[in-house]
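All protein chains of the complex are present and in place, except for one that has been dropped.
Let's turn to subunit A:
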């Protein structure tokens, strides 16, 4: 059945004391990162949520506005495309961060505690994976936009793309926060709808001005509003929006500290 009957060719000598050393960088490595990213890209459901859905949204809700212009003459499709790029990045980073929930539920985290891997290296790998996926989400959305005829000055592509991507760090933190809060295999099943509501309140699906006044005021304090405003700022030309920056910084700090606190509780609980 297997090669168990005729296994190793040589009997290895025991590893010497001198060879026994902890891993470099606490176990953080490009090789692990590569496996992690490949692993996510193999997951069809994840790909649909972070790459296909935002693109389809653009084709459904963006293309009908083709030809419409903002006050400054730039295309409305650009506004929609950047908003959906933020949405793609946020779904990607949240789901990558929330993967710790699955791994805790499966007992993988426990298994890792029997290896020299430092918990910080584990979280670092998750954050980098999240950011790679977030970048992919932004790039795919922008590619779909460009292919559909969105034409913007180069500096807007670059700055809006960078802000949408780097701003999604807040959602990597949110994902980790949720991941350490709830050890569930299917955490994204309830996070998906929650993200859609946050995206709505954050003005990613339609301009906040279309909401009732009270809702608009509340919406400005929800976690997606800040990054959405900042990512679109180069396009709208509204300049630096300090309220949006405060929103982004505040939520990033909140989720990071929350995740760090839960993470410490998780790793010290023995």
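Convention: contacts are C-beta pairs under 8 Å (C-beta built on N, C-alpha and C of every residue); 3 or more make two chains touch, one makes a residue touch a chain; residues count from 1.
The rule is short, and it goes like this: contacts and distances are computed from a predicted model.
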Hidden subunit of the complex - UniProt protein name among "Sarcosine oxidase subunit beta", "NADH-quinone oxidoreductase subunit N", "Acetolactate synthase small subunit" or "ABC-2 type transport system ATP-binding protein": "ABC-2 type transport system ATP-binding protein"
Residue among A:106, A:143, A:158 or A:249 touching the omitted chain: A:106
Where the missing chain touches subunit A, by residue: 1-5, 7-8, 11-15, 17, 19-24, 27, 29, 31-32, 35, 38-39, 42-43, 103, 106-108, 110-117, 270
